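Here the complex is missing one protein chain, while the rest keep their positions.
Take a look at chain A:
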Amino acid sequence: MNAHSDPGVSGTPVPPAGYKDAPYDVELVAVSKSYAGTIAVDTISLRIPKASYCCLLGPSGCGKSTTLRMIAGHEPVSAGDILIGDRNVTDNPPIARGTSMMFQNYALFPHMSALDNVAYSLKVRGVPKDERRARAREFLDLVQMGQYAERPPALLSGGQQQRVALARALITRPRVLLLDEPLSALDPFLRERMRGELKRLQRELQISFVHVTHSQDEAMALADLVVVMEAGHIRQAAPARDIFEKPNTAFVARFIGGHNVVPGGNGSIAVRADRCRIGSSADQARLTGHVSSVEYLGALVRVGLIGDNGLEAAALISDRTFFAAPVEPGQAAALTWSDEDAHALAD
């Protein structure tokens, strides 16, 4: 990451006063968004600590992209305030926020070369041609796209286009980089590779990334702070491990995956599927029924179970345990777990 640390390259935009001191990069205070009667985002509040990787996670239509666009300034808020650093930017245009956005389909300008795409935000700031091209080249090098500088986006692969889009978003040296489903257009192999690179860049640049995704794997792998959204509300905002170990609602437990939500003493409880075992109905059975599916996943085997009460559940078992006592679909079976693995849910 030479481009960033090089003191000879001056930063744009100039960090605002108090840049060093603010403990949060982004603060949403009771932010709402409604379109002609329908409420897309309903009074959400969120604090994203300095230099952290935050994932907004949720099913489509949950308001996560709208929230991102409101932070970016591409969507006016209906109510509430947005702070970047410690400045209230609610009414500022995108350029005056210290944010930069990477769009879902990358939104590269098709009539410009990769280099001119990256240099564009310097062009609108009136940076002389040679200087902005030199700077754009540094950022293309940062994302290993230096040798494709002169190519138009149409001659680049999806992954390459994404790198160019990343360079274009970073060249303004934003305090917060906003990424709208950045990996969804890539094939699975490339997705994992880019995932690693995004995390690396975030660490090296020491800025905040706000990343919108509907993939819990992506959120878990990347985020310091996972924000699970549903129907315009934040259901839970916590580090990935807290979300996985202590989901606070049935929705979060189901959406994050890997959990069985079953009725408990008072209200529902969540049990991680990898803490469940398949046993015969005799020993301390929690849920009896029959096996509905067996999926071999390599190191693990996922055994699906339909309870006698119609409840669906699953157990993730190591391959060794499974093949020691294999079960077949249709076979009667019971799910067991120990009390300390049961986690009470709020609803």
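The working rule: a contact is a pair of C-beta atoms (placed from the backbone, for glycine too) under 8 Å apart; a residue touches a chain by one contact, two chains touch by 3 or more; residues count from 1.
In this text, contacts and distances are computed from a predicted model.
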{"item": "Omitted chain, identified by the protein name its UniProt record gives, among \"Multicomponent Na+:H+ antiporter subunit C\", \"Integral membrane protein\", \"ABC transporter permease\" or \"succinate dehydrogenase\"", "value": "\"ABC transporter permease\""}
{"item": "Contact residue for the chain not shown (choose from A:104, A:268 or A:321)", "value": "A:104"}
{"item": "Residue among A:33, A:87 or A:168 that touches the chain left out of view", "value": "A:168"}
{"item": "Positions on chain A contacted by the hidden chain, ascending", "value": "72, 74, 93-95, 100-101, 103-105, 107-111, 120-121, 123-125, 168-169, 172"}
